[in-house]
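A single protein chain has been omitted; all remaining protein chains appear in their positions.
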Amino acid sequence: MTVRLLLVAILLTGISGIPGLFFPRKSPLGERVSAVLLGTGCLLGLFSAFACLLPNAAASLEAVWPVPGGAFAIRVDALSTVFLAPIFLLSLLGSIYGLEYWSHADHPRSGPSLRLFWGGLTAALALVVTAQNTLLFLAAWEVTALCNFLALTVEHRHDAEARRAGLIYIIATHAATLALFGMFGVLHAATGGFSWTPLADSAAKNGSTTALFLLAVLGFGTKAGIMPLHVWLPPAHANAPSHVSALMSGVVIKMGIYGLLRVTSLVAHPPIWWGGVVLGLGILSGILGVALALGQHDLKRLLAYHSVENIGIICMGLGLALLGRAEERPELVALGLAGSLFHVWNHGVFKSLLFLGAGAVIQRVGTREMDRLGGLARKMPYTALLFFVGAAAICGLPPLNGFASEFLVYIGLFRAAVEKSGRLWLAGGLGAPALALVGALAVACFAKAYGVVFLGLERTAAPSRAREAGPMMLAPMIVLAGLCFALGGAPAVVAPLLDAAVHEYGGGAPSLLKMAPLNFLSVTALFLLVVVLVLGLYLYLRTRRALPGSIGTWDCGYAAGAARIQYTASSFADSLVRLFAWVLRPLVREPKLTGPFPKPSKFHSETPDVVLDLALVPAIDTTGRAFSWLRWIQLGSIHAYLLYILLTLLVLMLWK
Amino acid sequence: MLQTLIQVALLLALPPLLRGIINKTKAAFAGRVGPPLLQPYYDLIKLVRKDSVFSDITTWVFRAGPVVAAATPLVAGTLIPFGSAAPLISFSGDLVLFAYLFALSRFFTVLAALDTGSPFEGMGAAREATFSCLAEPALFLGLLALVRASGSLSLATMLGAGLGATWTTSGASLLMVIVSLFIVVLAECSRIPVDDPATHLELTMIHEVMVLDHSGPALGLIEYGAAAKLFVLGALVTRIAVPYEGANVWVNWGLLLVGIGALAVVIGVVESVMARLRLLQVPSLLVAANLLSGFGIVLLAR
Amino acid sequence: MLFALVLIPLAFAGVAFAVPSQRWRPWLLPLGGGAHLGLYLAALRQSNLSALDGWLVLDPLGRLVLGLISVLFLLSSLYAPAWLALRPGRSNRVFCANLLIILSMITLITVAHHLGLMWVAIEATTLAMAPLIYFNRSGRSLEATWKYLLIGSVGIALSLMGSFFLAYSAVGSRLESSLLFEDLIRDAPQLSRPWLHAAFVLLLVGYGTKMGLAPMHTWKPDAYGEAPGLIGTLLAGGLTSGAFLAILRFFQICSAAGEAAFARPMMVALGLISMAVAGVFMARQRDFKRLLAYSSVEHMGILVVGVGIGGTAIFGALLHLLNNGLTKGALFLSAANIHRAYGSKLAAEVTGALQKVPISAALFLTAFFISEFTIVRAAIFNGQYAVAGLFLLMLVVVFVGMGATVLPLVQGEATPSRPDALLTRETFFNVAPPLAFMSLVLLLGLYIPPFVSSLLKDAVATIELR
Partner (left out) sequence: MHSVVDPLLVVILLLNFFLLGTTRLRAAIAGSAAQGVILGLLAALVHVSVGPRPLLIAAGAAFIKGLVIPVLLIRAMRDAGIRREIDPLVGFIPSLLLGAIALAVSLIFAQTLPVVPSQAGSLLLPASFATVLTGFIVLTTRRKAITQVVGYLTLENGIFIMGLSILEAMPFLVEIGVLLDLFVGIFVMGIIINHINREFSSLDTSRLSALKE
């Protein structure tokens, strides 16, 4: 029954955009109808996702799907619920946000299509995490990719950047899907079926499990945006409409994590190197992701690279869980996986919050270039405050939610570090400091982002005209910010769900609360709050009567060009980017200054994507040139063509 | 209960004294009398009684910075054991919280600096953010070594009585960790050779320039927070160096206080005999701290 | 019944020759197509249809391909009247008659169980197609026709020789030589091996030319590029399927002789080469109709690889045969609309088609995407990891090249049309047929009706004789 409710939810969200297509172009009724449909669906979905976990709930359903090997089999287990919850929640919040951000009045053409794709995306995502049949999974997976692509390029007519991002996205996601075809082929060959069937131990001997794992990392890793497979992620996140970016970053990329989880859960005794690979990729993604983020000038690109970073943290947890399974340390499985899954939630919450905040800024100011912004906290105080909460949360600062999940991963890594097994403690010994580095870099990066966008003086005229975002845009952000506090302040409430998910994954550990004292986090959070409040109150009371009159910042006696000589995004990050220059390879074009009075000239710096811009695009260009060279084959001469036939004939005759 | 009260009292009262000791040491090296030992307290009282000036450009972040900067070291201080008192709050994994509290404080102070829109403070903020990125892993590596040595994830046990035994088995490691953490303390607390607390010239602008625009009680909170940070981190280092825990609680307290005092003297000596490093060389120093702790762990793993 | 299937289109062709009205003649096409489909559906109800002493048999494989052809023809013929109406100045007599002749001959291919007769039918389709490719009466289309005709004829001549070799393989073993399919299957184990091998090579190369496997595919981009889109549909969906059916027939004989192991590596090799060549030429392709041609080469490669791998891949290949045929319908017809809306088929001159011909552009994009996606079925392998890996790699290469060409075509701001563009807006008759094709493809992707799946299963069962 409950699972049927979920089906209804999926159906409602899936069709939510369709009525909007039939309303007259001028009527805003369509967007309301689709919002109501989607909202109902999402609420139903949220309810049923959790209801399915109750004892005695009918959580699975199977119907005939007449495609060879196919069956319409869906099942909701704790793992699914962990992913279903953010899907429905963020879809709901995003659609509310969209009512104002992408309102019908502003976007009469693309609005209906976007809402159609949005609904389809939500439904397909929900299907992905519940599908039991692998073909159903693949179908839902492809619909996700397609809807996502269409939503991303919905403004294709005017936005060449979005078109390019869409191209990269569709190619990357398609390549990933092909890897998944291969993976399911291997799974089919090993188990003889088309469902998530655990593999027999014998499969490890003929290399099936190895192939399975590598293909899964390739396919799901691309979707998740693990370095170096992340190439599609920054342009796509940067150029999509902001609430689409929020949904992409919040849930779509998590589908890769879900897939990795499902696949690795099929193997009873994963080899230890699996965990090593995932952990290593996690560390790589974490550090390089945040390092690349530091070099960005585009607010949304910066956020996008932070998705790579956070996926890295999630992968570190996952890698730890895999190591734990290989070495039979259930507590490591539990801590790693719980940290990973909890971070999936938390990242979904704070990253969506940040993207929505960025969207508000973009809508009100009209640019994503951080170096053109500044001082917005005075123009858009609520947006700024909410963005601030998100920024603090993504840096993993206590008492917000990012800290809670990173805390779990940390404990897991530290626990691994005290293990006798050399491989385990190596993992912990590398992982924990790496995570610390990531955290510190994230603090630097968001200090830069918030500081440059919202604080200081307006760098150009555009931000000084900005107004506060409207209630429809603020409301979802307020909910998300509240969740940042709630999940960070009382992380223990999610422990039962995480326990169930760990159990589903194959860990038989004691409950999470016994190993990770999440309640103490609440205590210290409270304590911290009290201390801050006391001191804050003191300062407030003491400075209530500040000196009257208009007073600027002390300029050290140099009063000219105050707004222009502020630190910019680039200059703030410059020294850190330099530290990483050996891998980031930033491009700097600086003028040569000659003589005592040099002429005005331009300075330009950017940090291209190491993989996409410095490796992949040149590689594709080279291949393209090689292909162009190969085109002499089709040289237009019929004589040559006939000769090809003769030669083929001769070769084949001689071959056998 | 008494022990706890003493701990809280010391935590609240002693931090400014460390600055006094450092300044006195430096004065002694320079052959001056120097300011009174209690001068930092006088300064604080003076600041608290002053009025404040806030730039129009600033927002609430500018005021939150000093508050958080003062609050976080105090909360962090409740997590580590002093003398023979158990920490106020202790749980498995509290070391992570300990480290992240400092990150929280940094986040706020850096933003408070950026809030002014002044290029000078921006420069300080950027440098602060940069160097702490390297100091933080070093802190974690140091803590990791202690975790590895003690097998526990809570600071109370890590810095507990068992540490004495570790000194006998792997003293070299602990020594490396101490040196490494000492460098971290110097960096986090903006001392020479990383920063110069006495000036805010362009060449040295890190911490001091970040707080350029703060005044009155707000500046007082910042000064106090900085001192508390030094005190808490110093207590951590002292505890590793002098893990002795005897039957007599007062001896333990005395040992701790003497230890922290000695640390302050050492800092003073370092500041007197060393020049501030060039900014470009600071990362090398911090990387060295990381490596030291790393070696310490490798030694422990044998 | 079988006679009717073959002869009724011929009769319609005769009528088409006779009807004087330029305007009404094209409507004979859907009429003939409808009649054919009706007959086909009636034939489906009867089992073991056979005529002419077993020369004509409607076996499961034939049913499958014939069904595809019939649907393909009907839907594309619906597109024809409106399209021909755009070019009133040109006589459509030969066009209509030849289309119907081609329908008749492809039908003959699918039901012929005498391999000589099958050859005659294939050659007949080749010849009947030539004037249709030359429909546009330009120098370029003339060149394309010449290449198509000569290369196709040579290829088919080789397959005639292959058929003779096959017949001789019986003589060599002192059996009664025969080209009747049933006889050959029965005698397969005794057939002389060297002759059989040589025969298969000749047939693979010969019908492979017709099918457009690289490196015998060279006529394809020219012919597809210059022929009207409607003709492209029939070439890419119909004639190639017929040629593939022929290859399957000979593969059946090979596998009945226990020589599948001889045939397979060759098919896999040619298939992979086709995919590679397609990948090379699809990247940075400037002409989107030629792009379609290379896509066809790629998909022919996929089909052959599927059969070459064997096992469940054969099912995949046959399903892909249906999907490919129908997708090509959607692709070529929507491409034709785009072509005529802009008056150009060069990627540089066609962008933002979504703005100008939204439905066709959406179809074009979706069909391209789907055409790659339907390979799912073919991609489930029997543990041949090397082949599978190459296969997937080629698909990635193809997709990169294709995506970079197709997306800018469809998205973005529309470029102005050339003055000679014929189509100003989309109408029911030029959008409905590709839409119908697309719906069928989607249907097959999401739901395979029971009768289709039983057709597929029966067909698979006949291919792998052990």
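Structure notes:
Letters A, B and C name the chains as they come in the text, with residue numbers starting at 1 for each one.
We adopt the following convention: contacts are C-beta pairs under 8 Å (C-beta built on N, C-alpha and C of every residue); 3 or more make two chains touch, one makes a residue touch a chain.
Since this is a predicted model, take the numbers as computed values, not measurements.
The hidden chain, counted over the whole complex, makes contact with A, C.
Residue C:160 is the one among C:160, C:243, C:326 or C:387 that touches the chain missing from this view. Of the options C:76, C:178 or C:296, the residue whose C-beta touches the omitted chain is C:178.
When you scan A:284, A:529, A:638 or A:651 for touch with the missing chain, the hit is A:638.
Interface note for the absent chain: among C:12, C:73 or C:119, the touching residue is C:119.
In the full complex, chain C makes contact with the omitted chain through residues 114, 116-117, 119-120, 123-124, 126-127, 130-131, 134, 139-140, 142-147, 149-150, 153-154, 157, 160-161, 164-165, 167-168, 170-172, 174, 176-179, 192, 194-195, 198, 221-222, 225-226, 281, 290. Along chain A, the points of touch with the absent chain fall at residues 631, 633-640, 642-643, 646, 653.
Simple rule for what comes next: only the chains that are shown with their structure count from here on.
If each chain is drawn as a node and touching chains are joined, the picture is a simple open line.
Measuring from the averaged C-alpha position of chain A to that of chain B gives a distance of 35 Å.
Centre-to-centre spacing of chain B and chain C amounts to 77 Å, using the average Cα coordinate of each chain.
Residue ranges of chain B in contact with chain A, taken from their complex: 48, 51-59, 61, 63-64, 66-68, 70-72, 74-75, 78-79, 89, 91-97, 99-101, 103-104, 106-107, 110-111, 114-123, 125-127, 129-130, 132-137, 139-141, 144, 147-148, 151, 153, 212-213, 216-218, 221, 283, 290, 297, 301.
On the side of chain A, the complex with chain B involves touching residues 374-375, 377-378, 381, 384, 388, 392, 395-398, 403, 406-407, 410-411, 414-415, 417-418, 422, 425, 428-429, 432-437, 439-441, 443-444, 446-448, 450-452, 454-457, 515-517, 520-521, 523-524, 527-528, 531-532, 535-536, 538-540, 542-543, 545-547, 550-556, 562-563, 565-567, 571-576, 579. Considering their complex, residues 146-147, 150-151, 154-155, 158, 197-198, 201-202, 204-205, 209, 215-216, 218-219, 221, 262, 266, 277, 279-281, 283-284, 315, 319, 352, 354-355, 369, 372-373, 375-377, 379-383, 385, 388-389, 392, 395-397, 399-401, 403-404, 407-408, 411-413, 445-450, 453, 456 of chain C touch chain A.
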